[in-house]
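Right, one structure below, let's go through it.
Yeah, one chain of the complex is gone here, protein chain that is, but the others are all in their spots.
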Amino acid sequence: MTDETKAQLEEAIVNLIKEFTNKKRFKPGDIVKEMEMKFSVNGVTKDDVKAAIRDLTDSGRLIYGYAGGSFLSLPE
Amino acid sequence: MPDVSGTKRITDVGPHDYHDFLHPVIKNNYGKWKYHEILSPAHMVHVSETGDKIYSVRVGSPRLVSGSFIRDLCDLADKYSGGYLRFTTRNNVEFLLDKEENIEPLMNDIKKLNLPLGGIGNVVANIVHTQGWIHCHTAASDASGVTKALMDDLYEYYTDAKLPAKVRIAFACCLNMCGAVHCSDIAVLGIHRRPPKLLPDKIMNLCEIPSTIASCPTNAIRPDTYNGKPSVKIIEEACVFCGNCFTVCSGMPLSDPLNDGVSIWVGGKVSNARTKPSFSKLAVPYLENDPPRWPKVVEAVKTILDAYKNGAEKGERVGEWIERIGWPKFFNITGFKFTKYHIDDFRLGEATMNYSAQVRQ
Amino acid sequence: MPDVSGTKRITDVGPHDYHDFLHPVIKNNYGKWKYHEILSPAHMVHVSETGDKIYSVRVGSPRLVSGSFIRDLCDLADKYSGGYLRFTTRNNVEFLLDKEENIEPLMNDIKKLNLPLGGIGNVVANIVHTQGWIHCHTAASDASGVTKALMDDLYEYYTDAKLPAKVRIAFACCLNMCGAVHCSDIAVLGIHRRPPKLLPDKIMNLCEIPSTIASCPTNAIRPDTYNGKPSVKIIEEACVFCGNCFTVCSGMPLSDPLNDGVSIWVGGKVSNARTKPSFSKLAVPYLENDPPRWPKVVEAVKTILDAYKNGAEKGERVGEWIERIGWPKFFNITGFKFTKYHIDDFRLGEATMNYSAQVRQ
Amino acid sequence: MSKKHQTPLLDELKKGKWPSFVTEIERAAEKSEMTDDLLGQVEQSYKEKMGHWKHGGMVGVKGYGGGIVGRFSDLPEKYPGVKEFHTVRINQPSGFFYTSDILRKIVDVGDKHASSLYNFHGSTGDIQILGVKTSELETIFQQLVSFGFDLGGSGSALRTPSCCVGMARCEFANYDAMNMCYNITQAFQDEMHRPIFNYKFKFKFSGCGNDCTASIARADLSVIGTWKDNIRIDQDMVKEYAKKINLHKYVTGKCPTKCMSYDETGLKIDDSNCSKCMHCINVMPKALRPGVKGGVTILLGSKAPMVSGPRLSMVLVPFYDVAEDAKNGYQWFKDLIGKIWEFWDEYGVSRERVGELIQRVGIGNFLEAIGLEPLPEMVSSPRGNPFVLYEEYVEADGEKN
Partner (left out) sequence: MSKKHQTPLLDELKKGKWPSFVTEIERAAEKSEMTDDLLGQVEQSYKEKMGHWKHGGMVGVKGYGGGIVGRFSDLPEKYPGVKEFHTVRINQPSGFFYTSDILRKIVDVGDKHASSLYNFHGSTGDIQILGVKTSELETIFQQLVSFGFDLGGSGSALRTPSCCVGMARCEFANYDAMNMCYNITQAFQDEMHRPIFNYKFKFKFSGCGNDCTASIARADLSVIGTWKDNIRIDQDMVKEYAKKINLHKYVTGKCPTKCMSYDETGLKIDDSNCSKCMHCINVMPKALRPGVKGGVTILLGSKAPMVSGPRLSMVLVPFYDVAEDAKNGYQWFKDLIGKIWEFWDEYGVSRERVGELIQRVGIGNFLEAIGLEPLPEMVSSPRGNPFVLYEEYVEADGEKN
């Protein structure tokens, strides 16, 4: 995966979560499935998406939440 | 918060390597133990093929402990066991000694701390319990309180081996059963008896409707709208008050001081010894919450324990004893009333009926 | 047809009063029997508190019999048992004699008729079977033929008591199981392996759509339309070929000579003696129809019977024997292959898994 | 008479020691023309490996909704004799007892008006006359009635009840199964002949837990003998058995409740723990007998697999004092059955057996409806899951619900 794709991927993840704020709680697994589909032409794999999520959470752009199950969200 | 900018945060170190915490005798005899002998309800010895011995002294703990409690243990360990100790899977403390002569002084010091010595062999084991009103938002009863009330009353059963086999009691404060309730000799379970109250605004803002609907074991939650927005309604006749909806949706609280309480379960088992592992079965459907000491709960547990002690054969677990004498006799001896609630009407309930003419008359 | 106009038709007379058919010794000792003794696999004596005795001589029957067969029996009864006889719940014939000296001549006459003497005690009992291709529209195999082929081969097991306990074999030609297949020591069951073929015109004219849909155990039948009229379609991946839809809707035939055949089941039991009644369990998922003598079916049944005879303890039924040695060993000894089909994936299948670490290694 | 069809495959089945149904069909064909074509059609089935019968349809005798199973060949041109080949079900006498006279009367009817083929007996218990043309049904019915026989059940109706030999020839019988079977069958003639149920309903009566009618597997309502008092022991005979059998291994060791022990002082049974399984009595019939306070355990719901899987019957009434109730013509029992049928009628759906219904609506609710107490005898163990639908609760004003 190129750095460019990686940046796009991370952007797409954040945007998706932003778009559905208060509508849907994205479980990390949902994100993986969504992004694998969205970036299939770029050959993005499950591990790529996981790495992107890790980047986003390590940097604090996304945080984890819990409500009976874990989900990703924007920092409060 | 320390400034970590510029430095890479260290993560994923995982659990500490256990080797650093093993007593030298244990290190040397790891995997070589030959047999053990229970010397008293509070201590046992394990003997190695090499002839080495390790003594374990077991002490009861309330599990919810202060830093000072841990420091007390550390001081004792330093004094008698070279600083080595462990906890058991049921939250007892075990001091590991290689010197037999240290056992008695250690025990004396433990007594001075008013800690119980026991828990080994055919005793009432320490109660596996949960958070309750101390820390959990879904608790229908309190874990630490019921546990304390029970263990006060059953104290001699912990310190002396008076029973046909070990009796494992568990408590959980709600149907999530964080622990051992579903497979214990005797279990106490916090329960609700009224459906969730719907807080439509909270539901609208905080809850995912599909996962809320999916959370219900009896399909009692149905889609609805509130101010034109997706919401839920409840078919109250179908609700079994499990609280799973509240776990995923904070807009559906169930607590109701008038109707919350506990149920009592018996005959579960985890080990594979003799009989297969089995679930705890309903004995008493409901007893009210009666803090601080829940006397009716203590009495019900005592009733079961007495009946078991009087009726069971040596080595027979509670469930094995009941299976041998039959459930009708269990209800008869304990005086608990058998009701329609005892008949399993859930998913696999059919499998629990008596499909035979084998009936004691 | 007789002219019944003007006269009142007599109906609802119900079954004939049995008293008229009871042997005088039976009438006199009704409810007073004290014990019985099995004198041979073909005859036994019941002794009354009064000291009276009644001898029963048991004879095998193919169940599907001609009027001439019945007349033969009647002649024997007239000659030896005062005209009294009965049938058993497994379709054997029993002559009821009060004279011991009549037993041998009766048996000799029975032998002359080439009828089997036996069926009492630890034998292979007469096979409970069904209609098959002789009379039923849903048969996936033939009942009388398989039964005859089996009993020819197992003849000595009927006439001599060579087994650890009585073995009850059943045959049913389709999943309706008209008889004892679901609870027999060994059972042979006619099965289909292809979904119904849809005959839309028949379905439209002859079938009730809702009850056709409701007939499916796996919800594989869904509403559809045909020429604008209500009809059904089938989710083939979900169909378990049970034929229940065909029972309610003649427009959905399943017969398929290429794929129909039988499955073999073991270990069922009805009596309450020792162990509770239990279902027969799948042993061999499929053997093809191979008329007139179904050699593979006979061989499979023989394999089970031999393994049982060699392995079981005295008095142990087939299912009790298997439970004692364990299913892995049963499959190992018989050489039957264990497949995913053996794992119950139906409604209560979960209850049949091994939820324990009790495993023979 | 020469055979109309070549039957090389079926001929194979005339060989072998067990009496051959093919031979029987041939013997019947000597009496009845239609039967020859049965051989032909069945031979074709053997060749093609498939049946050649069609659904039954609307066949019966006037006024009755059951007792006849209609059957038509799907090759009527080729085998005209089996174009119509219905079965007449005749309600057997209790215990399957006959005299030669009455049997001859029955086969006289079938030999003359049908195929001369019979089942002694059908799996439910009926005598079956096979191969009856529609036009012969009424005649056969009239003739049967003339010597006191009636049709059995079929369709969505009460099915022909049956019972074991019971007190007539068995020392294990704890109640008069034959009498009860007869009485109940007579009492419910209307339910038997005029289908009004959602589906079939079967009774079977066994005198003891050996259950020689397989009632626990094959009857919606299973009636199984039991007793309340102690097993009668003849200690001397026990000693005799002990010489031949290892009692520890084969008798006391197999007792399901482990309530027996044997030593020099004799056999001891803790009868309060005995579940009346019959095993010890079966092994030592000369030494042991059931108690004298006989009665019945009533169980409910067994059936074949359609639609929700096979079922065994489950305990409904642990002990029913049938001897007492027999004095009132089994009125308590009949009332109970009435309540069960009423519930089934009210809440059941078409083609739903009573066992399936009870499972669907919940046993607790069913018991309440028919006025029986929930009892631990009904379960092998109480529930192991916490999803209890509590109905009682307290209101804020202290009112109890």
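Points worth noting:
As written, the chains take the letters A, B, C and D, and residue 1 is the first residue of each chain.
Note that in this section a contact is a pair of C-beta atoms (placed from the backbone, for glycine too) under 8 Å apart; a residue touches a chain by one contact, two chains touch by 3 or more.
Remember, predicted model here, so these are calculated numbers, not experimental data.
Per the touch definition above, the residue from C:Lys233, C:Lys281 or C:Lys309 contacting the chain not shown is C:Lys281. The chain that is not drawn here is touched, among residues D:Gly95, D:Gly131 or D:Gly309, by D:Gly309. Annotation: of B:Pro15, B:Gly51, B:Gly228 or B:Gly335, B:Pro15 touches the absent chain (contact as defined above).
Mapped onto chain A, the interface with the missing chain covers residues 27-30, 32, 50, 53-54, 57-58, 60, 63-70, 73, 76. Although one chain is not displayed, chain C still touches it through residues 175, 177, 182, 189, 191, 193-194, 217-218, 238-242, 258-259, 263, 267-268, 278-283, 285-286, 323-331, 338-347, 349-350, 352-361. Residues of chain B that touch the chain left out of view are 1-2, 4, 9-18, 20-22, 26, 30-31, 33-37, 46, 54, 56, 60-71, 73-75, 77-78, 83-89, 91, 93, 96, 114-116, 128, 130, 132-139, 142, 144-145, 147-149, 151-153, 155, 158, 175-180, 182-183, 211, 214-217, 242, 244, 247-248, 250, 255-257, 260, 268, 270-279, 289, 291-293, 313-315, 346-348.
In this section, only the chains that are shown with their structure count from here on.
Measuring from the averaged C-alpha position of chain C to that of chain D gives a distance of 13 Å.
Our note on geometry: chain B versus chain C, Cα centroid distance of 50 Å, whole angstroms.
Averaged Cα coordinates give chain A a centre that lies 62 Å from the centre of chain C.
Looking at chain D, one finds that residues 209, 211, 216, 224, 256, 275-277, 312 touch two or more other chains. Residue positions of chain C touching 2 or more other chains: 272, 276-277, 348.
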